[in-house]
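Note that this complex is displayed minus one protein chain, with the remaining chains in position.
Lettered A and B in written order, each chain numbered from 1.
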Amino acid sequence: MQQPTNSSRRKFLGLAGGAAALGALPVVIIRPAEATPAMLAAAIQNVTGGAAVRTGKVKLEIPPLVENGNTVPMTVTVAHPMAPEDHVRSIHVFNEKNPQPNIANFHLGPHNGRAQVSTRIRLADSQKIVAIAKLSDGSFWSASVDVVVTLAACTEEVI
Amino acid sequence: MASALINVPAKAKRGDIIEIKTLMSHIMETGYRHTASGEIVPRNIITSFTCRFNGNEIFRTDLFPAISANPFITFFTTATESGKFEFEWIGDRGFSETASASISVE
């Protein structure tokens, strides 16, 4: 970690570390991307039935640095027509480190006009998020992002 | 008390792709939290959100505990005719709420 040069900042960070030792203030956790764990793989298998998942078409937007893991804005867009004969049928979003791998399934059809959905999600830790789109021709497309969740300072005591 | 906020344009031109935004008040208790005495707080979440237009389903979401409290869901639809959007949230412990919004399509 780079040593801050400003003296009052150094003092302050020292304070934060001391407090964390007391258990008062959680520290920032930054992890590298990890391999896909078995639970995530199983959840994806449930949706795809083992079919190949290609990378592409799907855009998964999540702030790269999250202010609070309780409420993380997320938008998934699939660059694909929404015509009766050729459209996006569903979008499935997964995570690898929450207690459960599923986040949401969105069921769409040609009447949606645009395959784009937004919601807010919970992330227990920095981790990989995967979005998979199922098209009407039965093919699967995906995108994934690594999100860094910085735990807030001065969090409230657990009641 | 359960409130919902729905954002649907009041008017649209036929063929326009419009965005629909919904916000529903709900605690979305994950079922993975413990009280100070170590007991699990039972799961209490919305499990399904459905939007119908003039009676036909146009969008549906399955929700899991990873969806934040007070679920916010947005999606798009093509304006085809005037009519009514009906929204339905269903969840644990018999949770069931509805809301509706009308649109005038020219």
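One rule holds for everything that comes next: contacts are C-beta pairs under 8 Å (C-beta built on N, C-alpha and C of every residue); 3 or more make two chains touch, one makes a residue touch a chain.
Keep in mind that, in the parts below, contacts and distances are computed from a predicted model.
S.K.: Quick one: the chain not pictured, UniProt calls it what, "SoxAX cytochrome complex subunit A", "NitT/TauT family transport system ATP-binding protein", "Na(+)/H(+) antiporter subunit C" or "FtsX-like permease family protein"?
M.R.: UniProt protein name of the non-displayed chain: "SoxAX cytochrome complex subunit A".
S.K.: Which of these, B:Ala69, B:Ile90 or B:Val105, touches the one chain of the complex that we don't see?
M.R.: Counting the whole complex, the residue in contact with the absent chain is B:Ala69.
S.K.: Can you say which of A:Thr48, A:Gln100, A:Ser136 or A:Thr150 touches the chain missing from this structure?
M.R.: Within the whole complex, the residue contacting the unshown chain is A:Thr150.
S.K.: On chain B, where is the contact patch with the chain that was removed from view?
M.R.: Chain B touches the chain not shown through residues 1, 3-7, 21-23, 25, 27-28, 68-70, 72.
S.K.: On chain A, what residues meet the omitted chain?
M.R.: 8-9, 12, 15-16, 19, 22, 24-28, 63, 65, 67-68, 70-71, 73, 150-157
The rule is short, and it goes like this: only the chains that are shown with their structure count from here on.
S.K.: Express in whole angstrom the distance between the two chain centres, defined as the mean CA positions of chain A and chain B.
M.R.: The answer is 21 Å.
S.K.: If you look only at chain A, which of its residues touch chain B in the complex?
M.R.: Per the touch definition, chain A meets chain B at residues 70-72, 82, 95, 98-100, 102-109, 111-114, 116-123, 158-159.
S.K.: Going by the contact rule set out above, which residues of chain B touch chain A in the complex?
M.R.: Residues of chain B touching chain A: 17, 30, 32, 36, 53, 58-69, 71-78, 80.
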